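Shown below is the structure under consideration.
One chain of protein is taken out of this complex; the other chains stay put.
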Amino acid sequence: MSTSILRHASTSAGILTAFAIVGTALLAVTYLVTRPIIAETEKQAKLALIGQILPRSQYDNDIIKDAALLPPSAELGNKEPTPVYRASKQGRPYAAVLEVVAPDGYSGKIRMIVAIKADGVVSGVRVVTHNETPGLGDYIDIAKNAWIRIFEGKSLSKYPDRDWKVKKDGGKFEHMAGATVTPRAVVKAVHKSLKYFNANRDNIFSLPADSPHP
Amino acid sequence: MSAPHVLTPDRSVSTIMLMVLGALVPAICAYYYFFGPAILISLALASVTAIAAEAAMLRLRKYPLKFFLFDGSALLTAWLLALSIPPMAPWWLIVAGTAFAIIVAKHLYGGLGNNLFNPAMVGFAVLMISFPAFMTQWPAPLMLSQHPVGFTEALQYYFSGTLSGVKLDAVTMATPLDTLKTQLQLQHAVSDVQQMPIFGAFGGKGSEIIAAMYLLGGLFLWQKRIITWHIPVSFLATLILIAAVFYGIDGSRYASPLFHLFTGGAMLGAFFIATDYVTSPTTPRGKLIFGAGVGLLEYLIRVFGGYPDGIAFSVLIMNAAVPLIDAYTQPRVFGHNTKAE
Amino acid sequence: MRTLYKFHGGVHPPEHKEESNRLPIAPAPLPKRLTVPLRQHIGNPAIPVVKVGDQVLKGQMIGAADGFISAAVHAPASGTVSAIEPHAVPHPSGLPDLCITIEADGEERWIERAPLDYRNADPDAVRLRLRDAGVVGLGGAVFPSHVKLNPGAPAGIKTLVLNGAECEPWITSDDRLMRERAAEVVEGIKIMAHLMRPEEVLIGIEDNKPEAAAAMQAACRGTGYEVVVVPTLYPSGGEKQLIKLLTGKEVPAGRRPVNIGVTCSNTGTAYTVHRAVNHGEPVISRIVTVTGNVLEPRNFETLIGTPIAEIVQLAGGARPGTTHYIMGGPMMGFGLDNLNAPLTKAVNCVISASPALFPPAPPPMPCIRCGRCAQACPCELQPQELFWFSHSRNFDKARAYNLFDCIECGACSYVCPSHIPLVSYYRFAKSEIATRDMEKKLAEQARERFELKQQRLEREKQEKAARFAEKAAAAAAAKAAAAASGVEDPEAAAKKAAIQAAVERAKAKKAEAAAKAEGAETPAEKIPQGDSDPLRAKARAESYAASTENNTDS
Amino acid sequence: MVFLGIVLGAVLGYASIRFKVEGNPLVEKVEATLPQTQCGQCGYAGCRPYAEAVAAGKAEPNQCVPGGDNVAKSLADLLGVEFKPVGGGEGSGPKPRQVAFIDESTCVGCTACIKACPVDCIIGASKLMHTVIANQCTGCELCVPACPVDCIAMLPVKENIANWKWHYPVIEIKKAA
Amino acid sequence: MSDSTISYKEIIWNGLWKNNAGIVALLGLCPLLAVSSTVVNGVSLGLATALVMACSNGAVSVVRNWVPNEIRIPVFILIIAVLVTIIQLAMNAYMQPLYLVLGIFVPLIVVNCNVLGRAEAFASKNPVLPSMVDGFVVGFGLTLTLGVLGAMREVFGKGTLFSGIDLALGESARQFVITVFPDYQGFLFAILPPGAFLGLGLIIAGKNWIDQRASKKAQMQPAADLPPSSVTA
Partner (left out) sequence: MENYFLILIGTVLVNNIVLVKILGLCPFMGVSKKLGAAVGMGAATTFVLTLASGLSYLVDHHFLIPNDLGYLRTLSFIVVIAAIVQFTEMFIRKSSPMLYQVLGIYLPLITTNCAVLGIPLLNVQENHNFIESLLFGFGGAIGFTLVLTLFAAMRERLEGAAIPAPFRGSAIAMVTAGLLSLAFLGFAGLVK
């Protein structure tokens, strides 16, 4: 009895193993075939996103390659090292694209990318992910509203600190009635990232490119 | 000819519903007084929609219209919904909410007496999650408004969406609860916030009087034995208790129990909404649990959650628990668990 | 003063006792024809002991008790038995039941009436007397008193409760009885107490009957029996509620009062006990309230078997506007379809109903779970849940929510703002559950018998095989002798022939019968035609078929 | 992966042999629900085989005609499947109870019905009149075709006061409608 | 179900209507509800599922005779998991935006009971071609439900149809987006999870209604639908 069970079990195991091996092999092949394509698609997606706030014509380096990891900082709102992408024109630093998190959105974190030109002027801001209330707080999303473009061309020198607020709080930034929490968070985050950029400008452009995993 | 051959003369479904409607009247008057005639338009819109939706559903389901249409329950749903959403909202908002309440929350379940969820609160919650922008803009009390809105003007706004001359912003503002919440996020202290003009003696200006009128109406219902004390008392007691605990911990970040009692939908909820027979437990112990649950959730959502007031959601969540509560709080039946010989 | 306890709930409908309790009890005249149902009590119906055409005396036993839980019925007047057949009876089903009809001869010749000296008699003899006198509870359930008045419980009986609450509106028969014949009621109580040997005897009377309470108090003087006045609150007369009111004890669910050392009997019952034991008079009459939309509402001492129509006439007849009649009180009574139905021991009140007095119930609305019914329920049930489950035929749940603790008092329906006939649903569910339980039991028995049969067949097969093997061995031995012929087993052949013959005979008989009966249509009718009288055979077959259900014990 | 495959295969192979289906308690529950009429109208040779088929998922729970929709519903509940009325189409209550009746004057005492009756409720000896113990008769009708002289009829059990049931309250509100 | 008696008509009728996975069998509900906020999302995941089902049914049918009974299920799961991962990788490579939208519901096709269910109930007993057809049809039935639900939710929720089609078919497909109600406020309820549940409930009820009408036996127990006073006029 027990030997037959054993034999039976080992047959089963054998067949199962065979299937597992074949399956794994199939997957490995597919993986190898698709991996470069996936990587390329991801890169294109990222480029397209950055392209929205930093026109491709303005720089000539491979911005994805020329990325460096920044240590976590409260100003950027992140707890892990985040990449910064650096654009340069003819070898001269032209702009940096920062990944920024606004932690105090109406419903959680708002992730953005902020492109800041070397002279400290915002080139553009885009919200990457957010959970704001659809129909209320989601006008920060470029797909819904052009509001986010109000940052373009703004800089610390243009507006003093007290102006980096929504109008309701006495600042210079428009907002939609009934939803001030969200823009407040975004404005605050952009403001802080500008400050960060100003303080760390040299460091940002001089870090060695380590092309972090996208 | 089935026994018994006699019936209580004084009470039928429609008289009960009428009494509840009557108990709302003082609050409606106060509403009119403090916030202007817009509420009347809301009530009328909701009533017409509710009756129409009810009639359509009864017809579809081949029920005799005569008895069911005028039982008053649809009207009550309409009024409670109209009283919960901001007046000065577009007409379609009220119509959509009421129709949803009557059709989906009530008639898909089989109509009066069969629904699991409070229809008015379903309507409210649907509107709240769908159109938060409209649902958070309340007209300012007349005495604070730079531009008190009259009847014709209000009517015009309901149907055209514009006010002649002024922007809607000019006549609406965030409610006390909302204001408190946003101001607290900006690290202001409760006592400072409550200095703002929109706050009254212990609640919102004007709205605290309306809340008191709800209390009055509720006491009337209790005195007429239409509702029992269990749900309102356990609801309000729980609310007071939790509010007191947090107030005690940090009075600058948490408002006083009195404030919580007299703002938002607490009073309306305690006496008119949580007490809906159909969607609340029937056993005394069940009612106490239900009320306490609503009170707890109300505070949680109000103070820590995303919505300015939690009455609708807390009632709905506890509605969902009603069958379970009822099943586990069955009172002892005569002759059971006695020490037999 | 005794401390009174409280039962939960209860209602206080308008009393309407004034109408009928002003006038004293009037004797009803002798009707020409009396129809006495054989089933006037809980338990097996009585068995007729007279034949059509027999002369009977007033008080003569015409139906004998069948078994222990049963009671006798008697001729209410002297006369001739004219029929023993199904007749309309006061029953909610409206179905007829077996009755003995007596044409009264107007001579009122009594049987010999002998008092029984109960104090010196064997208690069992007293009980036998009660049974043969047809004494049953007159409070509603008509439970045979000889069964109830038996202190079977090992602990004995502590309290004997006399139920004079008469909590139903309109009814005043106990009220008048206690006012006018308190002494005799107390005599009956003495007999009951003698049989039960209780430590205390309590007589519960609602406070809307002060005269009755006073009369009883006076009659009880010196007996140690205590008259307790209880608040007027329906259903304080319910057995379990009254016991709770008076003693604070609750009869456990599914048990009888005896289990907690209490017995409860109606005061009217006590009166009949007295008449049966001390006067040798069986129960042939009772006091019935005739009220409602009649000219002269009043109580009458009426013979059992009097048609209800005549009883209504006693009170001057129905006033115009009467739409129907209610047997019993308005809370628990039932509507009567056929006024030919006779008065039975269970009927304490006949109400002539008009829309003015009893407005028809508005159409029921859905239950809105308002809980008023639960507030009113004296059994602390959740009537709305019972309704929900009964209404949707969820019988398991209904039972789980203690449907069977419902006493069908109707307090819940009374207060229901949706005017739902709740009790009707409970009755429906209860009888449905009872039927299913019975079916289940029958199925269980059927399965057992089926399995027994299977086993038997199996055994027989094995035995046969064994026998066959034996035979085969024998046959093998005798093989040479037996020529291989095609003739089959002679035994079997003979059997076959016999059956064939019988079949022929039967066919002939059947053809004959068919010719006689002229045209048989349904198979149900076809069968009994073998009988000489087709009609009788059919009746026999029907009653046979009908009998199946009642024989299964409850 | 391969390793996981081996482990899993071994375990499953072992488990499936080790725990071959043991007696199915469902059968008992199903059988307790059936009316035990043993009539075979479900297409099985009695209630037990049908119960086994239902428990094994081989038969629909709506095949028992005597049980009607009540039984079908209980079974559907028991199995957690959607209730379907007996006979596929219109719903049917349990068949009205009927019992066999042997016309004793025609009965030739052949004992054929005794053999046919699954629950042994016909008494009588060879060549004597037979009688049905009405109480025990399940109304399965199996004895009817067995009788060579057609002396068995099925009589519906008539309603009388003793077996009368309260009906489902239907209050007509015609005038209102 | 012997090999010779399979009628494709029946397979199709069963898969698309009679036993539609989403609305009758109530299996594979999560993706159905989670990704049906627009037609495009719904249909894409539906088609992915149908593809997996066709392949897995085919594969199972091929190997069915080599697999001992007791390890049947694990083998099937293995096959399905491999197929799903392949689809997942392919989608990531060629339809990345869509892949990101569908999120974990692509890998979750593995646990979609329909996939295993059909493999077990049909493919393990039938030849390759019918099995593949069956798999695809059942998956397509699910896709149809997803499409209808997606359309309902999208129209009510956003006032558009086929929004996001560019995610699946590339930027050039953007022109196919239909705006049903211009200037629509957006009924968010329909897009959020509650709307998904309610929408599916309505679809199921719609199917019931059609079925009940078709077979005139919509004879319901009077007890349930009517108020306590059965209106028997």
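A, B, C, D and E label the chains in the order they appear, each numbered from 1.
Following the convention adopted for this analysis, a contact is a pair of C-beta atoms (placed from the backbone, for glycine too) under 8 Å apart; a residue touches a chain by one contact, two chains touch by 3 or more.
Please read these numbers as outputs of a predicted model, since none were measured by experiment.
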{"item": "Touching the absent chain when the full complex is considered, from E:Ile12, E:Val67, E:Leu89 or E:Ala168", "value": "E:Leu89"}
{"item": "Residue touching the undisplayed chain, where the options are B:Met17, B:Ala30, B:Ala211 or B:Ala312", "value": "B:Ala312"}
{"item": "Where the missing chain touches chain E, by residue", "value": "23, 26-31, 33-34, 73-74, 77-78, 81-82, 84-85, 88-89, 103-104, 107-108, 110-113, 116, 189, 192-198, 200-202, 204-206, 208-209, 212, 218, 220, 224-227"}
{"item": "Touching residues on chain B - with respect to the absent chain", "value": "60-61, 104-105, 107-111, 114, 116-117, 122, 125-126, 129, 297, 300-301, 304-307, 310, 312-314, 316-317, 319-321, 323-324, 326-327"}
{"item": "Chain C residues touching the omitted chain (full complex)", "value": "366, 388-389, 391-392, 394, 397"}
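Heads up, the rule we're going with is that only the chains that are shown with their structure count from here on.
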{"item": "Pair joined by the larger number of C-beta contacts - B-C, A-E", "value": "B-C"}
{"item": "Geometric centre distance via CA averages, chain D-chain C, whole Å", "value": "33"}
{"item": "Interchain centroid distance [CA atoms averaged], chain A/chain D, Å", "value": "69"}
{"item": "Distance between chain centroids, defined by C-alpha means - chain B, chain D (Å)", "value": "54"}
{"item": "Multi-chain contact sites of chain E, meaning residues that touch two or more partners", "value": "68, 70-71, 74, 78, 185-186, 188, 223, 227-229, 231, 233"}
{"item": "Residue numbers of chain B (touch at least two other chains)", "value": "2, 64, 67, 110-111, 130-131"}
{"item": "Complex contact set, residues of chain B against chain A", "value": "130-133, 136-137, 169, 174, 182, 185-186, 306"}
{"item": "Chain C-touching residues of chain D, taken from the complex the two chains share", "value": "31-32, 34-38, 46-47, 70, 98-99, 101, 103-110, 118-121, 127, 134-138, 148-149, 151-169, 171, 173, 176"}
{"item": "Complex contacts: residues of chain A adjacent to chain B", "value": "104, 106-107, 133, 135-136, 169, 177-181"}
